[in-house]
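Worksheet: the structure to be examined is printed underneath.
As you look at this complex, bear in mind that one protein chain is not there, while each of the others sits in place.
A and B are the chain letters, set down in written order, and residue numbers restart from 1 in every chain.
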Amino acid sequence: MKKNLEITDEDRKIAAFAALAIVIHVLESGFPSPVPGVKPGLANIITLLVLFRYGWRYAAWVSLLRVTAGSLLLGTFMSPTFLLSLSGALASLLTMLLLWTVMRHWVGLVGVSVLSSISHVMAQLFVAWWLFIPHPGILVLTPILITAGILFGLFNAIIASSIEKRLTNPKHNSI
Amino acid sequence: MRWICASLLAGMLVLLLAACEKNNLYRYQSFAFGTLIEIKIRHNEKSLADQASAALMLDFDNMHRNWHAWEPGKLTQTSDMLVKAEWFSVDDSLLSLIKLAKQYSLLSSGLFNPTIGRLIQAWGFQGTEHPQTAPSQNDIDKLLAGLPAVKDLEIDGNRMRGHNPQLQMDLGAIAKGYAVSEGIQKLRDENIKDALINAGGDLCGIGGQGKRPWRIGIRNPSAEGILASIELNNDECVFTSGDYERYFIHDGKRYHHIIDPRSGYPADKATSVTVLHQDGAIADAASTALFIAGPDGWQKIATKMGISHVMMIDKKGRIIMSPSMQKRIKLEAGNEDREVVISTPLTTDRNIQ
Partner (left out) sequence: MIKMKIGDWVILLFSLFLIPMSWSMTKQQPGETTAVKITVADTSPATYSIMENHQIKVTGELGDSIIEIHDGKVRFIHSPCSGKVCILSGWHQQSGDHIACLPNKVGVSLLSQEDRFDGINF
């Protein structure tokens, strides 16, 4: 069986979305954040849109490509930051997978975004505690990060939703 | 696939809930024995910890009332009967305590004397108000003349008879220790492995704080802050007697509540004594007896009572420790320039290392 290395339509779509996500990610990292480690995670908007439009596999590719390529571009590849990013991404992807497969009928953008945001934050806290600072002090960050996660999750969902409306509007071309 | 995901999701939720149920530290506070009692229990079942501590607080309250030295209760009734010099039967738990007190009193060569309620009363320490004046030398001499001792307590089965009309029981120097040890035993019976009972500064602990033992800070007797710290080895009690706990000042002199039965006056050879032992009752009685004994007499009494871990602060502020105690005590920063005297090893090894 000959394996084709042809680039499929799917690959193109994933690449395009990943590129978009990477750009957003890199731009966002340029902005200072009042509390270290707290970022809106705007690139997740892309992940959400892809999840709801094309399914989980697409979303997983886009998300992981974004984390990896983003860290290569920012020079944080294989650094603690990268590990934190990756663990957060994996956790939120897992949550998305579970929600998407089991509860697709009952959850929409808001639910997925908020819950995956919470698991992203919790995973990062756990990895930070496990690998970097095995300190009960790290718990102090929990409320701040969780609150921020929930708020930004909501925020991202709103933006994603309005983008999606425009996408499904027959007046515009579909991607 | 759906079912795998569903069960994974359920699993995550269960994990989340389970995380709330892991070994937690529960704290309880209540007033009993005339002091603040704090119980710390480390367990994964909150309801068990709640129940156990509530039962304990109730027990402490009962014991406090039953064994009160001057407020009407089982002990005062016992004292009244002892004076009558007739046989009478005694409540089981009170009798156990009195027997123990008698035993320790003998071992302490009478320095710990649970029968001198009258003498303590003369100093005004049997009452909730602060006493104001010292008894006259005359009064003290009279009290010393017929001073009772535990040999005047005759015990047969569950009956007692007194042989001294001045007998008045005051178990203040042992009751708390006995109660706390009983409390620890009750917790053990409930399968609680890690707990700390602190009754107004005197405490017993079992187990520890999970990854580390219970860490106890010993307060500086004469100043603010912590003098030293000690880590409890599984089942141990730390009891301290000091001249700063209950006292009054009269004519510029300080009179505290630990009365030396030999002189009739508050013992004045030490500032504080800290005893480490597995049993609370003996730790309590011993800290009193050794305090009265002072720097010159404590070693003999400690040996007789089977106590090996002693730390005494004498009137000059010197820290005197037995070698085994020195191994366990960690002096706090800022106390390095204090004079520390290590005694010769006590020839007791009936208890812990």
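Keep in mind that, in the parts below, a residue touches a chain if its C-beta (ideal position, glycine included) is under 8 Å from a C-beta of that chain, and two chains touch if they have at least 3 such contacts.
These numbers come from a predicted model, not from an experiment.
Chemist: Need the list of shown chains touched by the one chain that isn't shown.
Modeler: Touch partners of the hidden chain, whole complex considered, are A, B.
Chemist: Of B:53, B:274, B:299 or B:324, which sits in contact with the chain we cannot see?
Modeler: The missing chain is touched by B:274.
Chemist: For the chain that's not shown, point to the residue among A:67, A:91, A:109 or A:123 touching it.
Modeler: Reading the full complex, the residue touching the unseen chain is A:109.
Chemist: Touching the absent chain in the whole complex: find that residue among B:72, B:146, B:165 or B:334.
Modeler: The single option touching the absent chain is B:334.
Chemist: Which one, B:196, B:290, B:310 or B:325, makes contact with the chain that was left out?
Modeler: Checking the options B:196, B:290, B:310 or B:325, the one contacting the hidden chain is B:196.
Chemist: Of the residues in chain B, which ones touch the absent chain?
Modeler: These residues of chain B touch the chain that is not shown: 38, 40, 196, 198, 201-203, 205, 209, 214-219, 221, 225-226, 229, 238-240, 242, 245, 274, 333-334.
Chemist: Considering the entire assembly, which residues of chain A contact the chain that has been omitted?
Modeler: Within chain A, the residues that touch the unshown chain are 36, 79-80, 99, 103, 105-111, 114-115, 118, 128, 132-140, 142-143, 146-147, 150, 153-154, 157-158, 161.
Keep in mind that, in the parts below, only the chains that are shown with their structure count from here on.
Chemist: How many angstrom between the C-alpha centroids of chain B and chain A?
Modeler: 60
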